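Below: one structure in structure tokens.
Note that one protein chain is taken out, while the other chains of the complex remain in position.
Our next item is chain A:
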Amino acid sequence: MTRMRTRLIVLQALVLILLAALTVRLWQVQVVRGPELMNRATETRTRVVIVPAVRGQILDSSGRPLVRNKTALVVSVDRTGLTRMKDQGRKVLGKLSQVLGRPVAHLAKRITPCGPKVPKPCWTGSPYQPVPLDEKVDTREALQILERQEEFPGVSAEIHAVREYPGGRAGAQMLGYLSPVTEAELEKRVGLKATFSGVDLAGREGIEYVYDEELRGKAGLRRVQVDRMGKALGVEQEVEPVAGDHLVTSIDSRIQAVTEKALQRAMKSAPQADGGAAVVLDPQTGRVLALSSAPDYDPAVWAGGISERMYRHLLSEKSGKPLVSRAINGQFAPGSTFKVSSVTSMLRAGYPLNGKYSCPGSVNVGGRAFNNFRGIPLGTLSLHLALVKSCDTIFYRAAFEEYTRDGGRSPKKNAKEVFANTARKFGFGSPTGIDLPGESSGRIPDRRWKKETWALTSATNCKRAGTGYPEVKDAARAAFLKRLAHENCTEGFVLRPGDSANFSIGQGDVLVTPLQLARAYAALVTDGKVRSPRIGWALVRPDGKVVKKVPVPVVGKLPLQEKERLYIKNALSQVASDGTAAGAFSGFPMDKVRIGGKTGTAEVWGKTDTSWFASFAPTKNPRFVVVVMVSQGGMGAQTAAPAAREIYEGIFGIKKPAALPGGKPVSKLPAFAPDGTVIRE
């Protein structure tokens, strides 16, 4: 028995070793690696479903919605559920395609997660997120699905928020739109990835883009506990989404509507017109009251995802590129509206304010005759009348004199370039900084610009100067082009006398955007301060608390003394009654509301003139600056000025009830009830 005892003792030792081994290993797994494995457990056991926050509304200055959320019935499909079915959910998709009237193949593609080899349409969101298949189902279709849940396992019809535009097409470009976030954007924008669900969208273009972060709010999170098969067992953690802030804008939807209509009518009245813009500013605050661009489009096309065809159409020449806002991206020669800058340039160059200037039909600029409009001489004029009658030769001569003083073709080292620098002080040549993305800066064609452009284009021009334009059939035109190429090749870097003359009356290479012109006029007719216009006014929390007011920064000052500024303003105040726009405003009750402004007719080579009218009202204490531009609209007095008149008639209620009863922009933020609704008086 002793041998057995020994063996049993060996056995006992073995058992103790095994027990120790298990205990040590248990300690290692549960205590040492415990926290790590706990995390992995949470990962495997739960699925995070992101609950998108309700996007804030965009309101006008009285609290009327410009963009609001409409509840739409959305049919979504639980992809994981479908793929676990025996037939991969084919039967369910088949039935769904009958109800929705869409091909099965299309539905199948929509629910396939996007990947390097999976092209659109595909699903960009998380595989555990229900895939919205159709945002535009009607109640009948939704009921068909909801009432027969057993036939549609994994399919749900839910109410989602979809953007809606009560103003229709009004200000579509300014408002912008929403579309799904791209992979690249997710990487670029910090914090977006963590809260992006694949359901919610990012603001694109317009104020939806600029105020995207505030409008979007904070997505909520639901950590759903699932079992091995992915079936949800319960909610483990729930973080409520925080609804986005509402953005109150200074846009007045009544003025916006009037402006849209006036612009559309102007576009129709000019047969060649291919684009237009209208800007209404509150010159005292620098806030934007209305911003229109033509051609326009219906922003509702974005709701629920735009079709590839529609998108291509919106980008095409044929549709007139309605996505482009001419108000901030339309760059055109400003014509005579630019003379406010040129008058100021003359004053800064030392020409007396109260001097008398002769306005002949034509002046010689560097050996070339530069004519007044239709070559009509206007006699001897004060600067006041030079503006009212829109004399060109006075400005030609002054610009040429300054050009010569700067050294002409061989400029001095410290050339003053008064005309160009003054124009810059009016805010031309650089973006206004408005709260809209992708604004154009316009162009001030000074000596430096000439050089830079020449450096970029001389190679082509010099080649063309040799080869000519054999592909151009018209012999005369080909010859002209060849001469031009030769000229540009040999002396394209030189600011020629003619360039300076053209610049002084807003022709030639100078380009401005309607918004730039509007803010220059706003500064001119109020306090001389150049502002960076703002559309956003205040951000309001869903509970009605004002979170942030959007200030309007002053970015510059006009180089004018108060006396000079008022002189110019006075001159402009006579244009609509006695000057170039008198025809357009005939019959307008100037005794009630006096309108000031300046017409502009800018020549575009090979095209119809650009029609401009930059204006303000009332002249005494201006509350509105209206700038209308119609590309290929002809004379300023012919197309743009009547449109501006229509806008004023709407604002002040000349023919119809007034859009603004007080004749003043809204100056107080709308009041909000604690539930976020606007309190109306």
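One rule holds for everything that comes next: a contact is a pair of C-beta atoms (placed from the backbone, for glycine too) under 8 Å apart; a residue touches a chain by one contact, two chains touch by 3 or more; residues count from 1.
Please note the rule applied: contacts and distances are computed from a predicted model.
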| item | value |
| --- | --- |
| Complex member absent from the view - protein name from UniProt, among "Pyruvate dehydrogenase E1 component subunit beta", "peptidoglycan glycosyltransferase", "Hydrogenase nickel incorporation protein HypB" or "Branched-chain amino acid ABC transporter permease" | "peptidoglycan glycosyltransferase" |
| Sole contact to the chain not displayed, among A:Leu11, A:Leu143 or A:Val604 | A:Leu11 |
| Hidden partner chain, residues of chain A it touches | 1-5, 7-8, 11-12, 14-15, 18-19, 21-23, 25-27, 29-31, 33-38, 40-42, 44-46, 225-228, 233, 236 |
